[in-house]
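Would you mind keeping the following structure in view while I ask a few things?
Right, chain A next:
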Amino acid sequence: MLQIRLHGRGGQGVVTAAEMLTLAAFYEGHFAQAFPSFGSERTGAPVVAYARIDNKDIRTHEPIQKPNVVLIQDKTLLGSVDVFGGLDPNGFAVINSKDAPEVVVPEIVKMLPKGHVFTVPATDFAMQKIGKPLPGAPMLAALAAVTDILKLESVQKAFQARYPGKIGDANAETAALAYNYIKGE
Partner candidate 1 sequence: MLEQIKFYQTGSNTVGNRLLNPAMRTIQASTDRPNGLISGHRACQGCGEALGARYAIDAALKATNGQLMVVNATGCLEVFSTPYPESAWKLPWVHSLFGNAAAVGSGLAAAAQVLAKRNGDANAPRIIAQGGDGGTTDIGFGALSGMFDRNDDVLYICYDNEAYMNTGVQRSSATPPSARTATTQLVGDHPGADWGKGKDLPLIAMAHGIPYVATATVADLRDLENKVTKAMSFHGARYIQILVPCPLGWGLASNSTVSAARMAMETGFFPVYEAEYGKITSVRKIRQKQPVLNYLKMQRRYAHLTGKKADPNVVARLQALCDANIKNFGLLGDDEPNAPVAIQAYERSQAV
Partner candidate 2 sequence: MLEQIEGSLGVAKAVALCRPGVVCAYPISPQTHIVENLGKFVKNGELKDCDFLNVESEFSAISVSIGSEVGGARTYTATASQGLLFMTEGIYSASGLGLPIVMTVASRAIGGPINIWNDHSDSLSQRDSGWLQLFCESNQDAVDTHIMAFKIAEKVGLPVMVCMDGFVLTHAFERLDIPSQETVDKFLKPYEPKEYLNTKEPVSIGAMVGPEAFTEVRLLQQRKMAKALDVIEEVTKEYRELTGSKSGGLLDCYNCENADLKLIILGSTVGTAKDEIDRLKAEGINVGIISLKSFRPFPYAAIKEAIGDTKQVICVERAFSFGARGIICPEVKRAVEGTSCDVKTVVAGLGGRPIFGTTINGIVKDALAGKFTEEFTFFDVNADVLNSYTQKHEGVTFNKGPINQSAIEKSVKA
Partner candidate 3 sequence: MMNKAFAVTLDPATSLQNHTGSWRTLRPVNVFKLPPCNNQCPAGENIQQWLFYAAEGDYEHAWRILTEENPLPACMGRVCYHTCEGKCNRGFLDESVGINSVERFLGDYAIEHNLAFKRPSKETGKKILVIGAGPAGLSAAYQLRRFGHSVHIVEAAKEAGGMMRYGIPTYRLPRNILDAEIKRITDMGVTIECGRKIEDIEAEKKNGKYDAVILGLGASVSAGADIPQGDTTHVLNALSVLGQIETTGEIEIARRVTVYGGGNTAVDVARSLRRIGAEPVIVYRRNREKMRANAEEMDAAIAEGIQVKWLSTISEASKDALKIEKMVLDENGKPQPTGQFEELPSDAVVLALGQNVDKTALSKLQNLQMEKDSVVVNNETMMTSIDGIFAAGDVATNDRTVTHAIGMGKNAARGVNAFLNGSTYKKPQKHDLAKFEDMHPWYYTDAPKTVRQELEVARRSNTFDEVQFGLTEENAIFEARRCLSCGNCMECDNCYGVCPDSAVVKLGPGKGYEFNYDYCKGCGVCAQECPCGHIKMVPEQI
């Protein structure tokens, strides 16, 4: 079972991203579960969402304490929230930033196996294509590129299903940018 924890701020589509992640997994025939950290978070507050992907029925409903992957949609959280808490020593981290991982999280780069920490300028891509700072789709695309657990197409399809029309397409294009960004590295 792959357990993913997503960090971001209220309003950035963190919960949606977790859901889209599981929807993409669902399209690929996996069992998947997404849920937010529950609370009355308002826009701008730190938000955590979780996702699990497995090939059998997912029974557990506990919050993820030992994620295999962390997705950090907002690097301003790095100083204030223990975003890497419990991260599997062989796990992955994807951070929304145009700077290199070594610049952003040098300790984590050291901690995890080589090539397990990525940065992607997801917000920049989102601004280019969607026109709003919604880094969910590029972050998921980056995850897909990093882990190969999902195809880019599934991520794109998930967003297009949730947001039929222009917005879905824009998300899909943004996802492609991020996917290629990682793959191109």
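For anyone wondering why these and not others, all candidates are chains of the complex that A comes from, given by their letters.
Things worth noting here:
One rule holds for everything that comes next: a residue touches a chain if its C-beta (ideal position, glycine included) is under 8 Å from a C-beta of that chain, and two chains touch if they have at least 3 such contacts; residues count from 1.
Everything numeric here is computed off the predicted structure, so don't read it as measured data.
Taking any copy into account, the candidate from 1, 2 or 3 that touches chain A in the complex is 2.
Within the complex formed with candidate 2, the residues of chain A that make contact are 18-19, 22-23, 25-26, 31-36, 38-40, 58-63, 65.
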